[in-house]
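With one protein chain withheld, the remaining protein chains of the complex are depicted in position.
The chains carry the letters A and B, assigned in the order they are written, with residues numbered from 1 in each.
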Amino acid sequence: METPLQTETSQPKPITSVRPFWYKLKQNQMTWVGLGILGVIVLCSLIAPILTPYNPTQVDISSKFLAPSLHHWFGTDEVGRDILTRILYGARISLGVGITVIIMASVIGILIGTISGYFGGVIDVTIMRIMDMVMAFPTLILAMALAAALGPSLQNAMLAIAIVKIPVYVRLARGESLVLREKLFVKSAQSFGINPWRIIGKHIVPNSVSPVIIQATLDVGDAILMIATLGFLGLGAQPPTPEWGAMISIGWKYLLDYWWYPTFPGLLLFLSAGSLNLIGDGIRDILDPKAGR
Amino acid sequence: MKKIIINRLGLLIFVVFGVTLISFLLSHVIPGDPARMMVGQRANEETLQQVRQQLGLDQPLLIQYETYMKGIISGDLGTSIRTQKPVIDDLEAFFPATMELAIIAFIFALVIGIPLGVLAAVKKNSFWDHASRIFSIGGVSTPVFWSGLVIILIFYGYLNWFPANGRLDMNIHPPTHITGLYILDSLLSGDMVALKSSLHHILLPAIVLSYAQLAVITRQVRASMLEIMEQEYIRTAIANGIHGPFLFFRYALRNALIPTITVVGISFGSLLGGAVVTETIFGWPGMGKYVVDSIAYLDFPAMMGFTLLIAVGYVIINLIVDLTYYVLDPQIKG
């Protein structure tokens, strides 16, 4: 086997159009698998009321712990709720929360990061030192502590995850704005005496979003796992909310007798995070040829 | 070298200070009323006031922080509400179990992850590469609590090959306490029965815990191997007749490992996070299980003590990682 080497004629000149993007996207079958799986999950959760006759929170003790069957594909739980129904409604929570959390973290992160990079000096040093402190904690453990301090609830868990995710975006946006503030169009805007906040809003932020978008795509899957982990530990969504982590947190005690109870919510969690990671991986491969290949 | 270490130690002190500040905020400021949290909703006003006074919560924040810092410096992390024992003593008792699990899982992640990453890079776009890609995307997408459950279901529930609870079989005495790490202690004291049982118990949780980090390390090694393999010096080496494992390991991997080390440091942090969940699932009597048990009781001092300890440990690990750079890469000097 030969090692691939770059030679001067080996690569055609880059073409500045969307063609290479589509070419690479077509090549990247894994990304399509990811998009396919995620698409099915999103669609099913949106049309859940049509797909299933059951209610996600309706208790029916007479049909508790039913094994998977034609009536209940994924079985029922300890109070007779249909697990498939709960999972489908739970998808709205998990995916919705994952995306919301990352949007929160990235928007705040971009703001803080651009301000830090643009103004520099004491502001920059202070902000970055604070970020260093936050980053000194392993993310999950800080999120746990924060969620516990704020009090166990889904909203507080979201806030906790958003906070621990902020420093990554601050760093990214700061790096971009350090470069951008030296650019001619920013310098000329400054020389006209334009308000710095206007410059940040009009020039710095719009030009520093693309690396943030790559990072955000990769982070949504992680956020979904974190929210479920906090739910599992009792620090996130509280029963009877059909959140996947909270479902598993009750279901795992019944694992050996009623295996389907924790297994199916976990499977969906795995499939959602997995498809998001496949998509994120593909996008990074395409936009940042150095990272993947 | 000396200068760097001093520099880093300075940074360490600063970050540790920051960490205590954050954990102070988490335990004293954010929760609104920690005293209410401690005594519970049903307690009467009198007890509440008493606890408040006892905790010094009626003092101004700065004074509270001073008291808090004094406590930490003298090793006082408060008293656990659940166990009624000093948190520091509890953590000390559970620390070795967590360390043992984390170390074994970390060894798995490195010993499997690095060769797998090299294989994926060397055989790029082959079956092995795709398999390792699916394997590692699986790793970062699998919630630890779920993979733990599935593994218990198969290897304990159906096959009954491995135990799924604790560090040793019920009827076996722990080895003589030397380090608190059962594998090491039983080796040192020649206690083969305990050794066998502890290896048997640690295997499943260690595999579950290592999977996510294994995935991260594999991806990183693959990416940096590919980047290195495109560099000119590799082409020169090939043109000079160097090939095979020697080329991949001595020439490429050595330099590919340099960026990997940062990732390894971060992944040890995630490993500690994962340990919390893994220990809960496998009934592993470590700090993670301790803290999850504390959550149910809203045992604040226990949770914050744990958080603080982990953060300080994490900072120290990252310091060690930084220093290994200087050993591996002669180009960074002074």
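By definition in this document, contacts are C-beta pairs under 8 Å (C-beta built on N, C-alpha and C of every residue); 3 or more make two chains touch, one makes a residue touch a chain.
As a working rule, contacts and distances are computed from a predicted model.
Considering only "Electron transfer flavoprotein subunit alpha/FixB family protein", "Betaine--homocysteine S-methyltransferase", "ABC transporter ATP-binding protein" or "Heme lyase CcmF/NrfE family subunit", the record for the omitted chain gives "ABC transporter ATP-binding protein", by its UniProt protein name. Screening B:F17, B:Y158 or B:Y233 for touch with the missing chain picks out B:Y233. For the chain missing from the display, the contacting residue among B:I63, B:M192, B:I242 or B:A296 is B:I242, taking the whole complex into account. By the touch criterion stated above, the residues of chain B touching the omitted chain are 231-233, 235-244, 250-251, 254-255, 328-331.
As a convention for this text, only the chains that are shown with their structure count from here on.
Separating the centre of chain A from that of chain B, both taken as means of CA atoms, is a distance of 22 Å.
Within the complex formed with chain A, the residues of chain B that make contact are 14-15, 18-19, 21-23, 26-27, 30-31, 122-124, 133-134, 137-138, 140-146, 149-150, 152-153, 156-157, 223, 226-227, 229-230, 234-235, 238, 269-270, 272-274, 276-277, 280-281, 291-292, 295-296, 298, 300, 303-304, 306-307, 310-311, 314-315. Within the complex formed with chain B, the residues of chain A that make contact are 1, 3-6, 30, 129-130, 132-134, 136-142, 144-146, 148-152, 221-222, 225, 228-229, 232-235, 245, 248, 252, 255-256, 259, 262-263, 266-267, 269-270, 273-274, 276-278, 281, 290-293.
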